[in-house]
Every structure is written in structure tokens, then in C-alpha cells.
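The complex appears here minus one protein chain, its other protein chains still in place.
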Amino acid sequence: MKEFPSSPNPPLSPPKIGIFVGAGASHSWLWFVDLLDQWGLNDVRFINEKEILIGALEGVDSLMMSGGDTFAMARSLGAEGSRRLKHFIEEGGLYIGTCAGAYLPLRSSMAFLNQFNWINVKISNISRRLSESERGLFQEHACTPYGCEFVYHVAREDVLLEMEGGHQANGSKKVIAPLYGGPSMLPSEDMQAIATYRGFTEKTKFLVREDLAEKTLHGNIAASRKRMGKGYLYIFGPHFEHPNYPEANGILARIILREGKNRATRSFRPEPPSSKTGQSFFEEWRRELSHSRMVAFGLEMLPIRWMIGNKWYEPEKIRVFLEALWRRLNYLESGEGVDVTPEDQKGMINRLKETTGLLRTMKKEHDRAQSTNGLAEDLFLLLKKVASDFLTIYFRAKRTETVRAQA
Amino acid sequence: MEYLTSNKVAIVDLGTSKIVHEKLDEALVREKIGGAGVTCELYEKYKEEDPIILGTGLFTGTLVPASALSMITAKNPSTGKVCHAPLTLYAGMEMKYSGFDYIVIKGKAPKPMYLWVHDGIADIHDAKEIWGKNVWDATDSIRDSMGDALIQVLGIGKAGESGSDFGQVCINYWASGDRWGFGKLFGRKKLKSVALRGMSLLEIADPEGFVQACKELLLAVKNGPFAGKQGIAELSAEMGEDIRKWLEPIIHRHLSCFNTPFPTNTFVFLDEDPKHLKESEKNEPGFLITDVYGLLGFNKMGLSAQDSSALLRECARAGIDAVAVAELNQKAGMTQLEEIKRSFGDVKGPLEHLSKEPFSPWAPPAPMFADFALSPDGSQTADWWKRRQAMAYIFGIHPIFALMSPELTEEKLLELATMGTGLEFTPETLEQVVGDILK
Partner (left out) sequence: MGIQIDLKKCVSCMACEMACGYHRDEGFALLSSCIMVTRGREKKDYSAVVLKEEENLVIARPEGVEVRKLGSTGKSDQDKGREDASAKPLLLREPCDLCSDRKDGPLCLQFCPVNAISLG
């Protein structure tokens, strides 16, 4: 894994961006981290549902809601979360949702989801739109139950999109982005389309017959925008934030830059760190991260996976979190230091040690042919916390560097 | 240093438990290239403190064919000469990725310790749990506690702990090419083991050029006269001692050291049917033979292949050099398995063929399979061998494979060095380094 390549020209007053890392968020929030890092959008914090409930949205201009489990997101946010989110947008906040984060604000009659009925639109990938014979075509793997219907998925990986509303990539309206279960929407008065499904590429993987895939997607809406009060919702079926799609990344980044400053919050102007965070903190961090990484690497060779919530987790996913940190560690180690209180430092190191401990126990239990499901559940929760704590420091250091360079 | 390196040297003081990290000085690499060139220099620098230097070769752990070698450079506790012991299997490679190119271990620990080196961190750990354990159990214990079975452990057993002249630094469970009694040195320092693990990335100055050249080199070597031959018994046959039939019935498989085209190691099954392909139900069904001389030593005593291998296994557990065990027992007239097993604590006395060279005689003293155009009267062989070993220990090439591959010429190695590091290396520099090492 190479070092993470950062932006050469970070903006001086970037919007304050919150990334949702709470219940239901899968690892794809880390894609947002990469994107923001690459674009020098360094005023970033990480927010979970509990923090939303106590007002965390007050401190940000925009919120990134990534892929994962929409139901879990809706359930954990509840009515109060919904109210806070709505207020945030109406007061000028920017909501960016991809995949699960895109389903969340769509009209729905399902429990919990019905608290987020902000965009009146129908999706085209729902079973009520299929004939009886077509329903039968769906393998079990291509659908998610949705009340007495099911949401189905026709293709994965690359889809070809046509941008609308002036959005372009390198002067072209055609752009490719990957689809992993995100919605396809029917045109609606309630929103403005910004991207339409136009076709496939040789990298598209069809989950059903190509003609049915085409019927489901072609001409329907892949991404859209809706004004709500003083703010906007932008929702994306495909993952415009996926790190391997720089053109789609660019479109998303420009939207964040343009629309993400309506709340007139002040950019974070970090004071120079009062005392340089001791080298020993980062050394300790490296030591423990290395310990975790090597056990995680070993687990990748074992025939295990875990069902957490309603999603399968593979051992490789552990290292997805750890590598995102590892690739940024040299930067912090060689930098000017950041302000982290001794208590926070201690807490962070302890949680990382706990991560290593959990991983080692999982390895032992697996060797003894014992179940590791419960341990895995704890582990992934912990990993989110460990990763977002570390990345908070990382972005703070980046921001400090930008401000200092431009002063 | 930017390329083919972790750019880090650790200076470990066992006496004070202080560890200092230094950058690998590019000027040092320009002057000494790598491997033994640099370890000798570091040895000189710290020689007052009786140092053990662990070092990687310039190409160790890369796609250069046979780039398996790292080394221990230290003073032979018996002769007082500075010499190099080879670290092969996966240990040489692992060291390269551990985050340090060189590790200087000086001083003496007040109580048993082990050094844990991983991803650019070097830590001294208390070894009270493993001191006194045999090599196998100590390795298992470290791996279990860290939760990682890929950790490479350079460790000593009873022999090294108790100051036997033939205490060997073993690799995980197996014998190494340490013929110098470096195990005794470890023991004297109360250093039970050095555990290595690393997951770093080595950058290359000219990646495509370098890899292309590696590919061409492999293509040139892999169809050499050794092609189709495998394992420890073929080595011995080539040395004029044909034990192929003797060993054959217990052979399970032949294994290569990292990226080495000829598998110089043979796994024999002792408590399991050698033809058994599935994972054995037994935890310790056999032994990996890594040293042809140890095997030949027991063979010459008239032992069966099964008994010889079982003895090799016992030697490795105790961390004692099997070559010495075989030679000295034979001299003492002991040829019975059980007698020999009990003798480990008592083997003493000078060995007949104590090498005067700085490189381990673990690598046979002549070309293997290949023709290096040496004069048939053998007058050039000794000097050729020394020079060939020097190349291997500078660049990190498997020292036995270096004897099989005339295609790995000095010019080629220099060319690769420049492509890999972006630094200009001339034949004059190489000449100088070889001269220094052989001094």
C-alpha cells in the first residue's frame, strides 16, 4: 500500500464536512475520506447517529451519507434524527447520499424509512414493476426484501451515465461510475435529474439478462438534486465517490465546493498546536496498528465470514479500515504535530490495543473451531471508532498545514 | 535512501533497552552497496560493544532471482573472526519488509529478552516465558501470543542458552547456515530470539526496467543444468555423495527459499506417510532439511535416513549445529541414535574443517551443476567461491544458488543495482567492497 497521495492545492476556506459513520454505514464512507483528502477538503469530522441526536449537524455545512444498510440508518436515527437532519438541510445544509444514503430520503411506506419521505419519487428497481415471469428471473442474490415487494439489482460495477444540469467531466457529459445496489429513479417533478443511466461498459457485471437490466435502468435517473428550504439534497445511485473513478469524483467534489457553503459556518482555523503531539504517541500508534494489521492479514487466509446485521463481512474488510490509517501514518509522523489531549491519546491507543486483542482472540477462537461472530460484531464497531478518531486528527493536521502554508 | 529500502537502521542496546532509529545513509550505500558491505562497516563502527549485526542485501525480497538472503554478521565466538551467517527460507525476505535494512544489537541484556521487529518498530520484550524453551516451542509461543503464524523467528535453544560452542541461531523450527556458533553469542547477550514481521513496500527507481531485467535473468537461469533437479539429496549428489536413494523413501516435498529457482530444502515425513498429500492430522509430522552437511554427517555414521532426519530435528529443537554433533560424536565413537540424542550438552572440541573464510561453509565449496569456466585443476576454485559468496552476501542472493547460476554475473547485478536504486554503481566500487569484506 502506497502512501496516500494528497491534494496539491487545498482550498483556503473549505466547507465543513461531516461524514456519517454511524449504524448502517459500511466501509464505503472511507471512499469519501479518500475523495475529500484528494481534493484538499480538509475540514472534516465524523458523525454517528448519537452525535446527530445531540446536535452535531450544527457544526457542519454538509453531510456525506455513504453506502451500507438504509434500514439500519433509518432505525438508528429515528424520528428525532430525521427532524434534525431535515432542519439541517432546510437551514442551508448540503446532504450528499450515495447508494444507501440515496435511498434514505426517498418516499417510502416502510417503518422507520417513512420518517424520511423527503423526495417524492419512485424507484424503477422494485418488483411491483415486474411481470410475473420476470420476477422469477431474479436469483435470490439480486434482491433485497422490501415489505411484500423486493428491491432488485440488475447490474454491478460500471454503468455509463449522462450528466445533466451543466455537470461535466473533462468537457464531456458522459461519465462512468460503479453501481452496487444503488437506486434507479423514475423521472419526478419533485427533483431535478443530474445524471441518467445511459448504458453499460465491458466492465459491467449483469446480475440478470441484459435486456431486463436495460429496461430497468436505461433512461432512468441515476443522480438528482432537490432543494429543501435553504439547502439541497444530492442523491447518487452509483458511487461517485469510488476511488477508482476520478472523473465522477471530480463532479462530486465540485458540487460539495459549490453548494456546501450555504450555512455560513466559519471554516476551522486551527491554532498552531500548543504542544507538539509527542512522537511517542505516533510510535505507539504504529506499533499497535502494525499488530492489528498482521493478525488481520492472517485472518484473510481463513475460510470465515460473519453475518452482521443483514450483511456479510469478510475478513479482508478489517484491513480496509486499517490500511486507510496505515497509508496516512507517515504523514502524521513526519508532520508538525497536532493537538490531542493526553486523555484522548490514551483512549485512542487503548482502543487500538483492544482491536489487536480482539483480533488475536478471534484468531485463537477460530483455531479452536469456535464461533467468532460476536467478536466480529464488536470488532467492526470498534474499527469505525478507531478509524474515525485517527482520521479526525489526520484532517486536523492537514488543515493546519494548509492554513499555515497560506498565511 | 529512497529505493529498495526501508531507509531505516535500528541500533539496539540490550544493556539499557534503548533503541535508536537512524536513516540509512545514501552515502554509505553508494560506498558499500549493501548486505555484507554495510554490515562489516556497521560492525567496525560498533565493534567495542560486541555487536551482532543483522543485515539485508541490496536486492533481498525483490524479484531478482534467488533474492532470499539476509545475514547475521558478528564475531565468531570461537575464533574471534568476523563472519556472516546466511538467513534464508522466508526470514531473509521478511527482514527486508520489517521496516529496517540493518539492525545493530549491542550490549548485554540484564535478563533474558527477545527483540520484536515489525513494520518499522523494534521493541525489546521480556523473554522469561520462552527462555529455557526449545527452539520449536519458543517460536510457537511468540507466534501464538502475537496471533500471527507468519512471524519469522531467529532463535536459540538450550545449546545457545548454555554457551555451547555450537549453539546455532535457527530459523523458526529449522537449522540455518549458522556454522559459527552465533547461538552462543545470542545466549551470552541473553537474547533468546529476534522475531521479524513486516508488511511494507519497497519502491523501485526504474520499476519497469528493473522488473523486465529480473524477468530476463530468470529466463536465462531457470533452464540451467539444475532444471528438473530438486532438493537436498540432489545437492549432495552433485557434491559427490549420492544419498538420493537413501533419502527418497521419506521425502514429502522440496521447498525453495524465497524466490529461489532451485529448491535447496527438503521436507521429510517421519511420523506420517510421505506420500500423504492432505494436511496431516499430526502437528509435527516431520522435518525440513535445510543443511546438506548435517544430513551427510549422520549418513556417514551409518544411520538410516529416518534416524538421521530425526536427529536433525532434535538438533534444531535444541538449537545446536548438526554438523558439529555428527562430527564430534563420530570422533568419540558414538553412533547410536539414543546416545547421540543425549550428547548435545557435551559435544565439545575443535572441528576438523573450521572455515577460515568469512562466509558460512553451509554453501558447498565448488560450482553446483553449472560451469563457471574454472580451471579443471581446481586452483581457482577457492578464490572463485569466496568472490561468489561475497556477491551473494552483498546483493542478497541465495548463497547456494549463487553457485548454480553463472548467468547472475557481476555486471548484471551492478546493472540491476543501478536500475533499482537510481544510484550509479561501478565495477570499481564493487571491487572495493569485495576487497573490504574479504580483508
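A few points about this structure:
Residue numbering begins at 1 within each chain, and the chains themselves are lettered A and B in the order written.
Here, a contact is a pair of C-beta atoms (placed from the backbone, for glycine too) under 8 Å apart; a residue touches a chain by one contact, two chains touch by 3 or more.
As the structure is a computational prediction, the values presented were derived from the model and not from experiment.
Touching the chain that is not shown, out of B:Ser145, B:Ser280 or B:Thr381: B:Ser280 (per the contact rule at the top).
The chain that is not drawn here is touched, among residues A:Asn244, A:Gln370 or A:Gln406, by A:Asn244.
Touching the chain that is not shown, out of B:Gly209, B:Pro263 or B:Pro365: B:Pro263 (per the contact rule at the top). One chain is missing from the display, and on chain A it is touched by residues 1-2, 26-28, 67, 99-100, 139-144, 153, 156, 178, 180-182, 205, 207, 239, 243-244, 297-298, 300-301, 303-305, 307, 311-312, 314, 316-317, 319-320, 323.
Where chain B meets the chain that is not shown, the touching residues are 4, 61-63, 65, 90, 93, 97, 136, 149-150, 172-173, 199-204, 207, 211, 214-215, 218, 222, 230, 252-263, 267, 269, 277-280, 282-286, 288.
The criterion applied here is as follows: only the chains that are shown with their structure count from here on.
Centre-to-centre separation of chain A and chain B, using mean CA positions: 47 Å.
Those residues of chain B lying in contact with chain A across their complex are 118-121, 123, 144-151, 197, 199, 201.
Taken in their complex, chain A has these residues touching chain B: 1-2, 283, 286-287, 289-291, 293-295, 297-298, 356, 359-360, 363-364.
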